[in-house]
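Of the protein chains in this complex, all but one are displayed in their positions.
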């Protein structure tokens, strides 16, 4: 399926409850890929806002109690209306408050897709992980942890790093697209989470949409990297390559290995 | 009148109560055109802050109850001191909360200029409009709705889209400046609203200042577009072209039709 063309045609409305660091970058990235972003955080309006939306993206960076409340309200409405919910557990290992917030969200809301770095997903699996801040930890390609987290919450789980793992609890895919400059731009992971929301919102098969989103984003970053020498120029070039990205670019560049449950 | 030179000479202080998505972009755009931005949202300080300012810009994106309260406090002080108030009713059609916020602001504050897209302004005229998120809706060049909204609230009203309409309720102008890349950058409308604040703050005639602001911003976007191929590069180039913009550029590029009340 050509997800990119579908997004540009359908212009899905992606409702983001997100943090003050990445709100602008996420909105611009969603516009660049062809989706229609809306940011709304007030508990007073999130239920009504999400009811117009095609996906809800929850991001716990710079989270407050009020925002957690808004996420729960929006998430429940999304669940009631069959709108997919995507969760980014930013820095979940760093504080009890974030751990508690994520626990509550995953306890009360059916989350379609969770995307984090290896350390963040390990925390969700309660397999322990030393975390420092919100950066990506060293990359261990171990599909078992994301698979375990996936089964536990009934969500597609994605860990990103040098090799990305996408799993629905049975099947998993490894994706090698992307460039080392990505983690040098704040919110590059958060933007991928939002873009997964856009892909999933136009898809019949959320697992394939997730794999394609991860690979597409990685491909866009590779194109962006061709002309730059630092994270400032890269950040702008990433927007441009998302804007100009085609399904052919992704097909040509994708470096994905897919594993069925049996091969596990 | 050469508004751009006046702004660079007077460096008007523009107090923005705005959202987490566009705060950075608006501040940078105001600096680029030559104004002096200040962002302050806390009810505890907005009255004192606005009393130093030359214009107050209210933007309801990612609004909360507390921020609405801050807007009302700042707006009243601005009114008392003759400081122009500019309103951007971002996504007003999307939720009752935003509709209520705008209603309260327009009920309690004299707003000098309202800028929105066609759908947002239609909501203010209660002429109905299907809205989805905060993006521009399809462009209908109908000066009657903005004129009606203008008369209702005693404000200059501006709708932006492929053709922009600026009206004081009697006269109206159509402006054809601008590029299709503008709505691909989040906050490009919000920044125009802030820049209108800068133009109005140095003007005797707010209607002409508004027309000139819209045309100047459009001209800057046209210059920016000449060298770029995506929204990331465009966004940076827009800052550069605002920074380097001259009144001559605007005079040369302006595509404005002005209509007096009689021609209506």
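For reference, chains read A and B in written order, and residue numbers begin at 1 within each chain.
Note that in this section a contact is a pair of C-beta atoms (placed from the backbone, for glycine too) under 8 Å apart; a residue touches a chain by one contact, two chains touch by 3 or more.
As the structure is a computational prediction, the values presented were derived from the model and not from experiment.
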Using the touch definition up top, pick the residue from B:48, B:126 or B:205 that touches the left-out chain. B:48
Going by the contact rule already stated, which one of A:12, A:37 or A:61 would touch the omitted chain in the full complex? A:61
Only one of B:5, B:81, B:142 or B:244 touches the unshown chain, namely B:244
Going by the touch rule given at the top, which residues of chain A touch the chain that is not shown? 19-22, 24-25, 61-65, 91, 94-98, 132-135, 183-187, 228-233, 235-236
Touching the hidden chain in the full complex, which residues of chain B are there? Just list them. 11, 13, 20, 23-24, 27-28, 31-32, 36-42, 44-45, 48-49, 52-53, 66, 235-244
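We take it that only the chains that are shown with their structure count from here on.
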Degrees of rotation, nearest 5, to put the Cα trace of chain A on chain B? 120
